[in-house]
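Of the protein chains in this complex, all but one are displayed in their positions.
When the chains are written out, they are named A and B in that same order, and each has its own residue count from 1.
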Amino acid sequence: MKMKRRSFLKAGAVTAAAAAIPFKLSISDFKEAAENEDVKRIATTCNGCASMCGIYAYMKNGRLWRVEGHPVHLKSKGRLCARGHGMAADLYGKGRVPGPMKKISEGEFEPISWDQAFKEIGEKLNKINEEHGGNSFLWLEHGVRGKRYADPLLDRIGSSNYITHYSTCFSSKTNAWQQMVGGMLNGDHAHAKYMIFEGRNFAGGIIPNGMNQITKAKENGAKIVVIDPKYSEIAKIADDWIPIRPGSDLALRLAMAHVMISENLYDKAFVKKYVDGFDDYWHENKDKTPEWAEELTGIPADKIREISREFAANAPEAFMEPGWHGLHCHYINSTQTAQMGVILNALAGNFYKRGGLMPSANVDFGEYLHKDIVETEKGQRADGAGIEGQYMTVEPGRGISHTVPDMIADGKIKSVFIYHFNPLRTAPDPEYQKKIKEAELVVSIPVDWNETSVYTADYILPESYYLERTEVPTAVSGHISHDYPQISIRQQAAEPLHDTKPLIDIMRGVTKAMGYNALYDFTVDDEMKAMLEPVGVSPEQLKEAGTVELQTSAVKPEFPVNMQGKPALGTYTGKIQFSAELFRIDGKKGIPTWIPPKVEPDRSKADQFRLIHGKQPYHSHHVTSNNPHLVKITEKYNGTAVWMNSERAEKLGIKDGDQVTIASDLATKSIPVKVTELIHPECVWISSAYGGFSDKLQTSYNLGVNYNDFIPAMVEPYSGTTMSQEVVVTVSKGGEA
Amino acid sequence: MARYGLLIDASKCTGCHACSIACSMYNELEEEVTYNRLEFIERGKYPNAVMEIVPLQCMHCDNPPCATVCPTNATFKREDGIVSIDENKCIGCKYCMTACPYDARQLNESRIPEKCRWCPEMLEAGKQPACSSTCMNEVRLFGKLDDPDSEINKKMAQHEVSQLVTEKGTKPRIYYIKRK
Partner (left out) sequence: MLTNHKFWYAVSGALILFGAAGALNIIIHGEHSMGTSNYVPWGALIAGYVFFVVSSTGLSLVAALGHVFHMKRFEPLAKRAVLGSIITLLMGFIVIGLELGSPFSMIHILFSPNFQSAIFWMGLLYGIYLVLLVFEFIFLLKDDHKKSRLFGILVLISAIAAHSNLGAVFGFLVARSYWTGPYMSIYFILSALLSGAALLAFMYFLVSKVKRTEDMQVEGSHIVSHLGKLMVLFLSITVFFTVWKILTGVYGAVPGKHDGIMALLAGPLSFQFYFFELGFGMIIPLLILTLPGGFKPARVFAAAAFALVGIFVMRIDLVFAGQMIPLEPVKGALLPQFRDWTITWAEWGVMAGAIGGAVLLYLMGERKWNLETAPHEEGEDEKAPVSVQLAKKA
């Protein structure tokens, strides 16, 4: 057969049509053949990253054909990034765990029935809880999606240990914003006249409709400034790319505030009315001049003045992108850098302003009332988050995800459930992370044979693919500004290919085996019904539409005030607090001021660099690195290469395409180099996607290297993050491919 | 019969590659085949350096060298301007591949040089093909060149446009918006 690619010909359902199709299919026949297909469209949500864009999944003869962006969903608006397409195609990928597995030896597993798995896990968990108490149980996950089904168990057995991946991702930002603003706002890209993306690659970590708004705003005359040591994808559409010495962003932000305050460019009326602690801030930072910052950032003082003035001149239709991963788990000063993000935006008076920062619209879901509501008293958190004397200032809701081996070694944690999280690859120091296996019971709930499952799990309980499961409705919010609230739903488009289950069924099975018969005595449909009750949308309507926009409670460009007309943010004073209340504890300053990075490359050494990383627009960090559709892009476009400034490369005798060796105290690894003008000379950059070492994932295995190989597990003192760019490496020519 | 064209605003492309994979899925392409690609250019010296990205795919030339050289007329120009392939007639001589100055052809498992087909069924339905409809930055705009009220014509009137490899006489039907 010529037409291997048109696999639909093989499907039995079109035998009649196929009989009419000639031996080889010409392009003109394609249309005719396509029209005879049995194509179904199911509205659901993407899982290419954590943004959960609305999508339409098109099923052709029972197989996934393609996906497209949901036209209503505020994040996709009919458009999708490469990840969204690739993730869908990987439904049929080879890396998926085909059914429940039990470890027989290091890296070796045998299939086991669900009943047997539930029975064994339930018994072991009961035994551990009896011996060590329920607080020795840890639920470790990417974030939030599993919480709904973790909580009943955590509450029942009395464990406070719910930890998300956020300490490896962006906790410095959420922590600072929570303490200073009481929540997070989003840039109103569509209406902005001036946007600063500092350490924020909006075109790498993509919200498709957000990018659409940014490029449209630019067409309408908005100016885009990108400050990043690397020419990131968003820099491509910037009016100005300002490379900055990595680790010095705090200094730049302090100096920008200095210009705005000393030149009286800030919004005084706004500050007076809505800001607490302005004088303390200024008192503390009067000496942070552009000249002072030039020394630290490498950006000319005049350039700092220029962008500060432009920023102020365009305010309030100007903002500094609040950002996510970019600067917010990278350095010892990341929390202060995030704090300065709040302060700069406040000085521009752009909070709750069109073209500035706007809140997400709210959805008031109903709540499903659980039947089994017995709660057991919980002990202290094992990660120390929020505990005086430990990590008092770290958000307990997110926790510290990258020191689990310590918690196990200290005897605090005996059993671990890991849900859609792969710390062996996405947290620092994989050899250290491997010690998670020292826990008495490790259960991983992934979809694929990720490193954490293979090297630490005693049991692997594979969850159904996102296209194979239905989840409760979610409010669509975050990242970009949108006036009306939206709700969307993830629902099953394809029949499960393998012996997998959705999380709720897995939890029901495990807990029943533990003797908790009513803990998950409900279905997703029960929950959905209860949740949608007050919303005014029926489950049927939502399932049909996938994403629904509610014409209620539109957000307005108004600063929240209470009955007395006083500012009413969720902070201690109701105002934007330049001094974070919580950060004053332990003698720490609540006000951000300069803190130098923990380590610096020695500029006199030709081979020393800071190792920085970033998100490629076609990979979701390591999650998609085994996706052959996306790795095809990696291979065609040299995606695994380490970027090095051409001047530095020349001094080291390194040429574009050469194999180079990167070494830190922890690891020595070798990859090809991309020699370029598009990166700061003092750092080298790699994508966060690669370095797979699970030999059960053929596509990602040994593909490229990962920044986590080179950094020890450190804890940033304020927000508990990994400080993943506090690492100096040496780079030399040569090495084995 | 409509005359189709494609206008590309390369300055807006941020290199996410969604176009390539959306196309591959829509057209159910084999793993080795992609109908569109991006070319990257670096200009300038650090710190005043920039990157340019140019999306490329079959230009559906008005004087298509691939069709001229095809011994069996397997590649032919349709009335609407789309350069199409009758895979039945293809002998697999790859002459079209050597003739195309844009490297637009990709050999499939059946040893037939495929290429972007401009998804006429979408254009006829007044829709954008997958490469365009998925693009967050609206880099591509397909449309009717012979309809003065079409969006593509309106946009082309607003901008200066250029084409690639015009010196080879191919008369391509993809236009690129010129930016300073």
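The rule is simple: a residue touches a chain if its C-beta (ideal position, glycine included) is under 8 Å from a C-beta of that chain, and two chains touch if they have at least 3 such contacts.
Since the model is a prediction, treat every value here as computed from it, not as a measurement.
Visitor: Which displayed chains make contact with the chain that has been left out?
Guide: Those shown chains that the absent chain touches are B.
Visitor: Taking the entire complex into account, which one of B:Arg3, B:Lys89 or B:His159 touches the absent chain?
Guide: The single option touching the absent chain is B:Lys89.
Visitor: Just one of B:Cys70, B:Cys116 or B:Met136 touches the chain that is missing; which is it?
Guide: B:Cys70
Visitor: Which listed residue (B:Leu145, B:Leu164 or B:Ile177) would be found touching the missing chain in the intact complex?
Guide: For the chain that is not drawn, the touching residue is B:Leu164.
Visitor: Against the chain that's been left off, what residues of subunit B make contact? List them.
Guide: Within subunit B, the residues that touch the unshown chain are 39-43, 54, 56, 65, 68-74, 88-95, 97-103, 105-107, 109-113, 164-165, 168-169.
Just so we're on the same page, only the chains that are shown with their structure count from here on.
Visitor: Based only on mean CA positions, could you tell me how far subunit A sits from subunit B in angstrom?
Guide: The separation of the two C-alpha centroids amounts to 34 Å.
Visitor: Using the touch definition up top, name the residues of subunit B that touch subunit A in the complex.
Guide: The touching residues are 11-18, 20-22, 24-26, 28-31, 33-34, 37-38, 40, 42, 44-47, 49-51, 53, 84-88, 108-110, 112, 117, 120-121, 130, 133-138.
Visitor: Given the complex with subunit B, which residues does subunit A contribute to the contact?
Guide: Counting only subunit A, the residues touching subunit B are 2-8, 22-28, 30-31, 34, 65-69, 78-82, 84-86, 88-89, 203, 206, 208-209, 211-212, 215, 231, 233-237, 241-243, 617-618, 628-630, 632-633, 636-637, 645-647, 676-681.
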